[in-house]
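So the structure is just underneath, and the comments pick up after that.
With one protein chain removed, the remaining protein chains of the complex are shown where they sit.
Let's turn to chain A:
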Amino acid sequence: MHLTLEFGGGLELLCKSVKIHEVDVDTKSGEDKLTMKDLLSWIQANVIKERPEMFMKGDSVRPGVLVLVNDCDWELSGNLDTTLEEKDVVVFISTLHGG
């Protein structure tokens, strides 16, 4: 599944200062569905290069990270249970940096 990931607010520093990542994520065999929960562990393993604790806490993003799926607050689509589709755009913005 092809997705566009964007990191901002300092989170890009965890992935070699690259803000926009065009990625192809494998879905679990036999399924064509991918949830945000799956995506987060995939990002953890494949995109984040340093200080993973700045991105995740427990099985979710760190509190204070704003997540938008296709411009839409993921709290409206079920947070970790949000189902992703081909060509979705997922944005992560940290708030834990200076203002």
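Basically, a residue touches a chain if its C-beta (ideal position, glycine included) is under 8 Å from a C-beta of that chain, and two chains touch if they have at least 3 such contacts; residues count from 1.
Everything below uses one rule, namely that contacts and distances are computed from a predicted model.
The protein name that UniProt records for the chain not on display, among "Cleavage and polyadenylation specificity factor subunit 3-II", "GTP-binding protein", "NEDD8-activating enzyme E1 regulatory subunit" or "Cytoplasmic tRNA 2-thiolation protein 1", is "Cytoplasmic tRNA 2-thiolation protein 1".
Taking the complete complex into account, residues 6, 8-10, 19, 62-64, 66, 68-73, 75-78, 82-83, 85-89, 91, 93, 95-99 of chain A touch the chain not shown.
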